[in-house]
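A protein chain is absent from this complex, but the other protein chains hold their places.
Moving on to chain A:
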Amino acid sequence: MAVTALLVDGLTVRFGSFRAIDALSLAIDYGEVRAVIGPNGAGKTTLLDVISGITRPKEGRVLFDGAFDLTQASDSAIARAGIRRKFQKPSVFEGLSVRQHIAIGADAGFRRALDAPALEDRVSEVLETVGLAGHATHLAGELSHGQKQWLEIGMVLASDPKVLMLDEPVAGLTDEETERTAQLVRRLNRPDRAIIVVEHDMDFVERIADRVTVLHEGRTLFEGPMDKVRADAGVIEVYLGR
């Protein structure tokens, strides 16, 4: 039986009178790659914002490993608990080198988590995984858009997170880069890790996702495998058909 990594329970987020998320409940298990799709304004990014502690919900809670309520914790505490997220807009530190990014991601706190040789190994390993080994000394500001996306994935990957959230990882990428990213995401899938991907590229979603949650106006419209999603009349009506 699959073990639940994240349990979203009766979550409501309001911005003024607008309900970005409306009494949403869903569970994400270890070992799965879950895609969250839906039209603009469906609440996808807001959901990730709540899970990563950036937005506080009006009601409801999000339980990590069944016990840790993320809605009560700070963003940095959530990250230290093993929940990492890649942002929609590639967020990297322009003034630092690729290597420094991965090291910062691996350390996660002012006290060193790893000793120097272990950190070196970890950094090299992650650079290899995301395909940036040849760019270790480059400044992040010099990288292409696709490389920045991978760099940020590497940064959030470096700490070996239990929950990995990727917000639009292939937005603005070429077909070849999208293909590489899809392979990367599948490689990152492990029995002790839950991966949540928000994406608009349906072919990409089909390639990577074990299950798909379709959000619409802050609620779950449909949940299931991608082929069922494509066939669902309600989903076609509000999202895919347009």
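Here, contacts are C-beta pairs under 8 Å (C-beta built on N, C-alpha and C of every residue); 3 or more make two chains touch, one makes a residue touch a chain; residues count from 1.
Definition applied: contacts and distances are computed from a predicted model.
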item	value
Among "RNA polymerase sigma-70 factor (ECF subfamily)", "Cell division protein FtsL", "Urea transport system permease protein" or "Tryptophan synthase beta chain", UniProt-listed name of the chain not shown	"Urea transport system permease protein"
Full-complex contact with the absent chain, from A:Arg19, A:Arg61, A:Arg80 or A:Arg180	A:Arg80
Residue of A:Val13, A:Leu70, A:Val92 or A:Ile208 in touch with the missing chain, whole complex considered	A:Val92
Hidden partner chain, residues of chain A it touches	52-54, 74-76, 78-80, 84-85, 87, 91-96, 100, 103-105, 108-110, 152, 155-156, 159
